[in-house]
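Heads up, one of the protein chains got dropped from this complex, but the rest are sitting where they should.
Let's turn to subunit A:
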Amino acid sequence: MTSTLRTALLGTAFGLLMAAAGPLLGPLAGPAAAATIKVGVVAPFSGPFALVGKTFKEAIEVYQAQHGDKVGDDTVVFIYKDLDQANPAQSKALSQELIVKEKVGYLAGYYFTPDALAVAPLIDEANIPCVIFNAATSAITEKSPRYVRTSFTLWQNTVPLAEHMAKQGIRKVVSAVSDYGPGIDGETAFKTTFEKNGGTVVDTIRMPLKSTDFAPFMQRIRDSGAEAIYAFLPAGPTTLAFAKAFADNGLKDAGIKFFGPGDLTQEPDLPTLGDAALGITTSFNYSRAHDSALNKTFLAKHKEMFGSTDSVTFSSVGAYDGVHVIYQMIKNTGGKSDGAKAVDSVKGMSWESPRGPLTIDPQSRHVTQTIYLRTVEKVDGKLENVEKVAFEKQPDYGYKVGK
């Protein structure tokens, strides 16, 4: 009896699976319509980084709602592929599938550096442009002439910050970074720039990536006699613990100033950081509180479509501007698929985005943009990164600096 039941259940399960597979086989059958241009987006849509994928998708939808889904006669369609964590082999497999099976004309997204690097040979062979919405290591765009990046790099954020700190008369600084690629990039960028401007980095602390106990490091910072710290940690629980330890161990009260790239105080994290974040000064390419007509329209449309703007942050504008670049490339090439030509056509292009003025540097194919110095303050009872100083036309200082 039970065996029969089991067989029946298994049969049902199998049937359901086949039914699930049905829609997947669908697209195989019909050839793609001539006037549809597909853009494949590879990003984390599930797992711990799902929020990033959500901001990408929302920004893309806002852009399409504002500008329509047509460029000329061509309809632009976005296809999403989930890559829940840094996994370059999987990134390559997904991108390959997008190119071979879905016949996408453009690749976009990519949150982690290795995932973006993995597609270099693919986009060169298939001659497809790849617009990076986030992955922030400078070296990426050197690996293929078909990469365009609309986010930021650590060098781009850190250099103006270090110069500003030196100008403020700060002389002794400790750098405290997480011990992984981006952290070390930040440390190098900071040390180089700050020392060139007459300051001294009295201690460079590299903290384990997954550490959440920062008390010993706080003691080390205090003992070093530094006036300020430059900190970089991956956004999320580690940053939260670090900011809290900074306040709890009395460093904040001792008058030590807290500086860092804006990843630390990204908007979705601010409510969890709470008052510990007050007074942290960061440099970044976008703040939700940016005061411009374009940003207000962007936020209003976002609120209209998704009910709130709580998730809007740097990755949102990275995607929003990335879609703008893709639209321009489609327009410039008249919908024809030629990656090298499409990328060439947007080199040097300038436009106004919700974050401020942008230009695609013809050499690095990375956006030259205004970097803002912001301090976390309460605005109408809500924590925001309030912009204080704007450093205009900042290029990617890390381009071809080497690893």
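Keep this in mind: a residue touches a chain if its C-beta (ideal position, glycine included) is under 8 Å from a C-beta of that chain, and two chains touch if they have at least 3 such contacts; residues count from 1.
Just so we're on the same page, contacts and distances are computed from a predicted model.
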Protein that the absent chain corresponds to, by UniProt name, given "Formylmethanofuran dehydrogenase subunit A", "Sulfate thiol esterase SoxB", "Hydrogenase maturation factor" or "Branched-chain amino acid transport system permease protein": "Branched-chain amino acid transport system permease protein"
Omitted-chain contact residue, chosen from A:90, A:211, A:272 or A:345: A:90
Candidates A:76, A:118, A:189 or A:231 - the one touching the absent chain: A:118
From A:80, A:306 or A:351, residue that would touch the chain that is not displayed: A:80
On subunit A, residues whose C-beta touches the chain left out of the figure: 1-3, 6-7, 9-10, 13, 17, 20-21, 23-24, 28, 45-47, 50, 53, 80-82, 85-90, 92-94, 96-97, 99-101, 113-114, 117-118, 120-122, 125-126, 137, 139, 143, 179-182, 184, 209, 403
